[in-house]
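One protein chain omitted, others in place.
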Amino acid sequence: MTRHSASLPWPQVDADTRSAQRDDVVQLGVWMLLATVVMLFAAFTSAYIVRRSASDWTPIELPWILWVNTAVLVASSLALEGGRFASRQGKIVSARHGLSAAAGLGLLFLAGQVTAWRELAARGVYLPTSPHSSFVYILTGVHGVHVAAGLVLLIYTAMRMWNVSARLDREAATARLLTASATFWHFLAALWFYVFVLVTVF
Amino acid sequence: MAETAAEPVLEPREQAHDEPASGFIRRYIFSTDHKIIGIQYILTGLFMAVVGSLLAMLIRLQLGWPTHQWTLLGRLLPTGMASGVMTPEFYLALVTMHGTIMVFFFISYVLVSGFGNYLIPLQIGARDMAYPFLNMLSYWVALLSALVMLASFFVTGGAAAAGWTSYPPLSAVSSAVPGSAWGQTLWLLSMALFIASFTMGGLNYVATIFSLRARGMAMMRMTLSVWSFFIAAIMGLLAFPPLTAAAVMLLFDRHFGTSFFLPSGMVVAGQLLPHQGGSPLLWQHLFWFLGHPEVYVLILPALGIACDLLPVFTRKPLFGYRIQVYCLIAVGVLGMVVWGHHMFVSGMSPFSGEYFSVATLLITVPMAIFGANMMASLWGGRLQLSTPMLFVLGVIAFFGTGGFGGLFLGNATADMQLHDTYFVVGHFHFMIGGVTLLGTFAAIYFWFPKMFGRSMSEFWGKVHFWLTFIPFFTVFFMQHFQGLQGMPRRYYAFTSYEFLKPMQGQNVIISVAALILIAAQLVFLANFCWSLIKGRRAEENPWAATTLEWTVASPPPHGNFGHVLPVVHRWPYEYSVEGSETDYTPQTVSPQDVPVTA
Partner (left out) sequence: MVHTRIPPSKLPVEALLVGFLFLATGVFGVAYGARRAWLPPLASRHGAGIDLMLVYLLVTVGVLFLIGYVALGVLIWRAARQQRVTLRLATRKTEWVLSAAFGAVVALVGEVGVLAIGIPVWSEYFGASPPADAFLVEVTGAQFVWNVRYPGDDGIFGRTDPRLIDDLSNPIGIDRTDPAAADDVALQNEVAVPVNRPVRLRLRSKDMIHSFFLPHLRVKQDAVPGMTPEIVFVPTREGTFEIACTELCGLGHYRMQGFLHVLSEGEFRQWLQQQR
């Protein structure tokens, strides 16, 4: 008994379509990577929730600079989006400014996180001091490591934008990199919101 | 159904395939070519297998003859076996490292990373993986991970000794056992690197399979090997991060005084520890959340590969292809939610125990169907007892045997008696050591000609099979019954208990069989190495198979398919089609030449 499968229509592939396909492949990879980071923080969250339910939980007071850092990270994402918008309009100088601002603010965020740690340490609140402090340090630390990685990516993208040439495929690759970096960066901002709310409210 | 003849598909430069690299280093060492990377993983994994096997040999020497003095070994291993008698702490390090190395650095490297990388682009009709640079990075991080793990043998206190499961507090307190000094830290760092490497590979597998399939290569025309790599990669991507989280927390408990896993009131080596409020069970949940899917990550490719080899050596399609795919998917999903069956007597709530029992027993259904379909594929075929096929038959046999043991352990009631006994050891060795090992060998014998352009010796391959199958069965089948008799695992010796003394004879038989098993692998290694240099030259399609890798040269050129990517018209199991001149029809043959049957 023969079985026939449906024929599979395949569009003629031109350069733009190929580039768009590559865009999709890269974005797929980025989203899958985000899924793994979500699982990582889901695991930390479950550990947090379990520990939270014990009777000896005494939350520590968190440094106010964390609020500033939050604003800085949001500003960084906004700057990045401004840069992307400009790049789509072809305004390459504005795009570079946006990217540099985003990277600079990202660096400022990390510095702010370190400052928060130092303030905690000055108050005598270290990693092992209490379960809450342990989680605060670890969650902000692991998030910070990811921010550092994202920062490296942003700086690399910014450097690529400084060398944008007229070759179409090279520009497309840089645009792709920008999209990927932005996705990752905005995700880190959203993740920071989540972490911040978790350790302050819950 | 009017498909036009294969038009030259325009070179998708965005498929991230660049010009072939020049120079030995760029072509064979730091290569981004998935075939080279796959071979690198395989060779690394085989080396680690030798290490893991030597550890097994030492374990069985100790268990078979616990009072014997091994003078030669005493000279080779002065710290662990001074004056020829093994210390208990060395034994525990052996057991820990044997498990860790075999699971992560042998089977995962060879089967999942090695063959996954090699086969996926070839079998779906792509030139390379979606992210070739990341792919190359994944191998070098993997190698670094293996080196860190090996280095842990040489630090103060020796290698980690808390079992491959690394339960705290034993793994968290450095004075608890010598391996928990620096060995355990290196273990954790090595695992972090491993997970990073696996993630890079996993992203590649999923993206490539989603996006880079050739024209006509629908998902339901993919080989079961590719399906299994696909599902395994998704499982791994989702399941590994919790172990990363756990490893971070354990490192902090060990070195920075936190109490994620350590409760208050612990007194170790006369010292009251300052920890407060942690839970050892938290580690178990996080570990097994990875640990259980991990075993499916290992076994699914072995099963997928076995299913793909069955048609080649029966010259007829696989029985129930679609059903096999659905079973793999079902196992992929269910496998993520049954981790608690490792924790029935852990102090976890009995209600959770009931849930995990029911869920675990559900997995037996798709797995049993899968095995039955594999056997049904033999019916009515022209069976060819080549070496790869013998190993496939071994896979089927061991899958059933090991799977049956799972029924005992998956239900909480029987597990009460069998947990942490040799029944568990027998069971998981059949699955991981049996199914995945035999599947790995089947894959090596089968794809060796494609990879290296030469064939391995069939005769010595068959010798290798029987010298592996029979001793393996002996060792691990008997261990099930040792478990029924109550023999606990991870015991350095059984000399302290009256109820264990009658089993010493069994231990001797098992050790002898194990030594034969290990020695038999020399036959394989000799065959492998010799064939690399002097094997009979292989042609493009020595097995007369239908999948895409067999339509190109052995070994395939950089870029795999020459100037034009293949166009696929049929599923991968077109054997013995009526109206065909040959009894195999490659996937690229047009429907106008030979009818399409699926």
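Order of writing sets the labels: A and B. Residues in every chain begin at 1.
Assume contacts are C-beta pairs under 8 Å (C-beta built on N, C-alpha and C of every residue); 3 or more make two chains touch, one makes a residue touch a chain.
On a predicted model such as this, the values are computed, not experimentally measured, just so you know.
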Which is it among B:81, B:209, B:306 or B:390 that touches the chain not included here?
-> B:390
Among B:211, B:421, B:507 or B:588, single out the residue that touches the unshown chain.
-> B:421
Of B:353, B:556, B:572 or B:586, which residue touches the hidden chain?
-> B:353
Chain not shown, touching residues in subunit B = 87-89, 92, 161-163, 167, 169-170, 173, 176-178, 262-268, 270, 272, 277-281, 314-317, 319-320, 322-323, 345-347, 350, 353-354, 357-358, 361-362, 364-366, 368-369, 372-373, 375-376, 378-386, 390, 393, 396-397, 400-401, 404, 407-408, 410-414, 416-417, 419-421, 466, 470, 473, 477-478, 481, 484-486, 488-494, 496-499, 542-544, 575-576, 580-584, 597-598
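The criterion applied here is as follows: only the chains that are shown with their structure count from here on.
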Can you check the complex and tell me which residues of subunit B touch subunit A?
-> 1-3, 9-10, 12-16, 130-131, 199, 202-203, 206-207, 210-212, 215-216, 218, 220-221, 237-242, 244-246, 248-249, 252, 256-260, 274, 276-279, 282, 285-286, 289, 570-571, 595-598
Residues of subunit A touching subunit B in their complex?
-> 1-8, 10, 13-14, 18-19, 21-22, 24-25, 28-29, 32-33, 35-37, 39-44, 46-47, 50-51, 54, 56, 126-128, 131, 134, 138, 142, 169, 172
